[in-house]
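Note that one protein chain is taken out, while the other chains of the complex remain in position.
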Amino acid sequence: MSRLKLPGKKVSFTWNMFLVLLLVLEFVIFSSVNPKFLRPALLFNSINDFISICIMSLFVTLVMITGGIDIQVASIVGLTSITIGVAWQDFGLNIWAAVAVAVLLAALCGALSGFFIAYCGVQAMVVTLGGSFLYAGLALLISTLSSTESYQGISGFPDSFKWIAQYKVFGVIPFQIVLYLILAVLAWVLLHKSKYGRRIFLVGVNQQAAEYSGVNSRWVIMSTYILSAVSASIAGTILTAYLGTAKSDLGNGMTMNIITAVVLGGTLSTGGKGSILGTTLAAVIIGILRFGMPLCFKINTQYLDIPIGVLLIVVVVGRSLASNPAMVARLARLKQNRNVPKAVVK
Amino acid sequence: MSTEQASTSAGQLLSVQNIRKSFGLNAVLKGISLDVAPGEILALVGGNGAGKSTLMKIIMGIYTQDGGDIYIKGEHVVLNKPAQALAKGIYMVPQEPLLFPNMTVEENITIGFSQNKAELHRELVATMDEIGWHLNLTRRASSLSIAEQQLVEILRGLLRHAQILILDEPTSALTFDEVESLFKCVRDLQSKGIGIIYITHRLTEVFELATHVAIMRDGIIAVKGAVSGFTREDLVRGLLPPDMDACKDGGCPVPTAVDYTKAPVLELQNFGGYGFSGINLKIYPGEILGMAGVVGAGRTELATTIFGMDKVLGGKVLLNGRDITGLKTRAVIQAGLNYVPEDRHLNGLFKISDVACNTSSALLGDGSLGKFLLNRKKEQTLTQRYVDDFRTKITGQEQAVGSLSGGNQQKVVIARSLSTSPRVIILDEPTRGIDAAARGDVYRIIHQLRDQGVSILLISSDMEEIVELADRAVTVFQGRVNGEFKGADINQDRLMAAAFGVSEEKVASGS
Partner (left out) sequence: MSFLKKIAKARELSSFLFLVALFLIVGLINPAFLSGTSISACFNTSVVYTLIAVGMAFAIFIGEIDVSVGSNLGFVATVVGSLLRDGANWAFAFTVGILIGAIIGLINGWGVAIMKIPSLIFTLGTNGVLRGMMYIYAGGAWVENLPKSFKDFSSVTLIGGFTVYYCCAVLLVVGVHCLLTRTRRGRYFIAVGDNAGGATLVGIPATQTKVWAYVICGVLSAVAGIIFCSRIGFVTSTSGSGYEMKAVAACVLGGISLTGGVGSVIGAAIGAVIMASISYLLVFMGFSSNYDNAITGIILITIVVADALMQRRNAVRNCHDRLAARTAESAAVKGGAPQ
């Protein structure tokens, strides 16, 4: 009888344990192949290449828990970057004012897509697909406002801006990591500790029942898209500061990495279940993979889509198999069979 | 044994013998035997949860029975897929027609045939001529009325040379004229030797149309035979459980006297919406008002419209004298009314969430669980209080609600609605699909609530339940209140008759 119970916490705990194991495994393999892998300077520096994925996956997790999906965040990275550049260079705004404008624009983009999804009932996938076109196109148009050719990118940002990507806390830990940790804690509090987070889960589990409980489910859904767009703009800001150039096509190709991180982190693609800790671990696993593979196995970064894609497929197929009723029944029978002899022995 | 059964079923088109089916621990069919002969219209009557649709799904091959046999023209058959049932000449017209809305009528009917299109068209036109209906074959299915959709479904069956046609509550969404034309078609089909199983809630239709009748109750056939051998009263009696006096032996709690001189807590004034109209009702403090009726009578639509889930078309809702007509759900809850939905799986439960999440979900709207952060301590205390009060069987507050039994799930949903301390609570079929012990617990909860002065609108298709619990009862038939009963006048015969529209009780004056 007790086997029937499905304590949600315990399940996600074991999944997180699995993710930690996977991470440790990565460290063991990569460091044994190439000891350079463990150098803090190198390791920390590699963060810059995948911190955007980590940041966005945090808030795309919220979107996916409501049962939606967001494939437009990657295009908002480029939009933010070019907006900062153009607003600062060509409109003469203070760099921080430019960042504020960019974040606001991103929030508006998220709100627009979120509105269509939540209030007009269009599938999230299609709207964010259209959004990825629209916002990438918008970024391109904004880049034409600049006197600089778009392929060159806008550079020459003040040091105070580049500081975001250059400052090291205690001389070792890059500031972005601190920023990421703050965002992760924020997302964790929002999702797991606040009433808002509870509403997100309820909407994802059963939107109808949430409505019957008096939850304004449409607003909850829309707000998650705003949050994910804002997180994309933060990622875009950090990336721009790190590269020192603002380009409209930053963020290209990040979509699959983000979705993989969220799904690998234990979020159900049908909504209702997921955790920030899981997503954080999964995003770091993917990041380390992207860093370690080229370093240790001389694998071109272009090939990295294969392991990530395989990872995504293996996780979803594995989950599908595990939740298949026939499989569940077979597993239960296996367990029973294992228990029966024990009883006999006693 | 099986040869004996086969021989008894020799003259029949369809014969099912001793069909049994359980879902989990819940036995839905407990040995059903039925026969349909050519040219016979068998009316299958029964309340909700009697197992009619489960039986039909087994005959269609959508479900597989746990035990029992199906014979078609005396031949033993095994039906695992709808395709096999179709091949054997069985066709079901579901209650909600399952047409392809974006295809034309002709495409809808001819889909799945390998014959030449022109040939099919000829055959289709011939079939239509033969039974005398003329549908425009090039119209899109989405533009058809419900009656027309049902005709399309019937044509689908005929073109497949169906020998056995199952009509699942075909008149539930039809207008009066449409019902007439449907009856004409059914009689035509009957004269062609097709066997028809006609599922219905309406006893008038049984006498108008059917040659034979079978009444299902709690997974068994209570009564069956030729229609000529029955009166309406016989059928109503067949719908009632045999132990209807059991309540008196067990000792019903003495109802506390409701003070009808007080101002009503909830008042509906000429309230109308989609599926019901012109409803006038008053519910007094500490009163249990039973609302009886068959599914589709408009009771659930009435409740959800009061609750702010659907559009109000006219009239007013007053809660403690305050106008709450057309408010949003959240505002209605805060004004002091809550609702336990009829379909707890669809609208009540967060199945993969734990007990605490479910219990506290309606409290997220106000500040009682914290302003921004969620106060887990308070949530746990609250949940534990309801778990203890209701004797909900759980292994811990973190247990997923989906793994609880139906009765315990229902207790969680009721707890959710009570957590907001409502003055009025609407319970919509609160004991559907739960076992006897849990039913007793739910009744106890309802009595406790009444003692605390909460007013209850109890919507139920289970007349016994209304007799046992209600201080006053109304019946709803086709979107209107058609009867009101007080005290000793509330008995199953009267409620059943009014709910099925057999007799129209005088609405008590003054309401």
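First chain written, first letter: the chains are A and B, and each begins at residue 1.
Here, contacts are C-beta pairs under 8 Å (C-beta built on N, C-alpha and C of every residue); 3 or more make two chains touch, one makes a residue touch a chain.
Bear in mind that the values here come from a model prediction, so they are computed numbers and not experimental data.
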Which listed residue, A:L19, A:I259, A:I276 or A:L289, touches the chain dropped from view? A:I259
From the list B:D66, B:E123 or B:E301, pick the residue that touches the absent chain. B:E301
Among B:F230, B:F271 or B:F477, which residue is in contact with the omitted chain in the full complex? B:F477
Name every residue on chain A in touch with the hidden partner chain. 69, 116, 120-123, 125-127, 129-138, 140-141, 143-144, 255-256, 259-260, 263, 269-270, 300, 302-310, 312-313, 316-317, 320-321
Which positions on chain B touch the chain that was left off? 60, 62, 81-83, 86-87, 92, 94, 98-104, 107, 111-114, 117, 138-140, 142, 146, 156, 172-177, 179, 204, 274-277, 296, 298, 301, 477-480, 501
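FYI, only the chains that are shown with their structure count from here on.
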Using Cα averages as centroids, what's the distance between chain A and chain B in whole Å? 45
Residue numbers on chain A that touch chain B, as the complex places them: 2, 4-9, 189, 193-199, 201-202, 205-206, 208-216, 272-273
Flag every residue of chain B that touches chain A in the complex, lowest number first. 307, 309, 328-330, 332-334, 339, 341, 346-354, 357, 360-362, 364-365, 369-370, 372-374, 395-396, 398-400, 402-403, 416
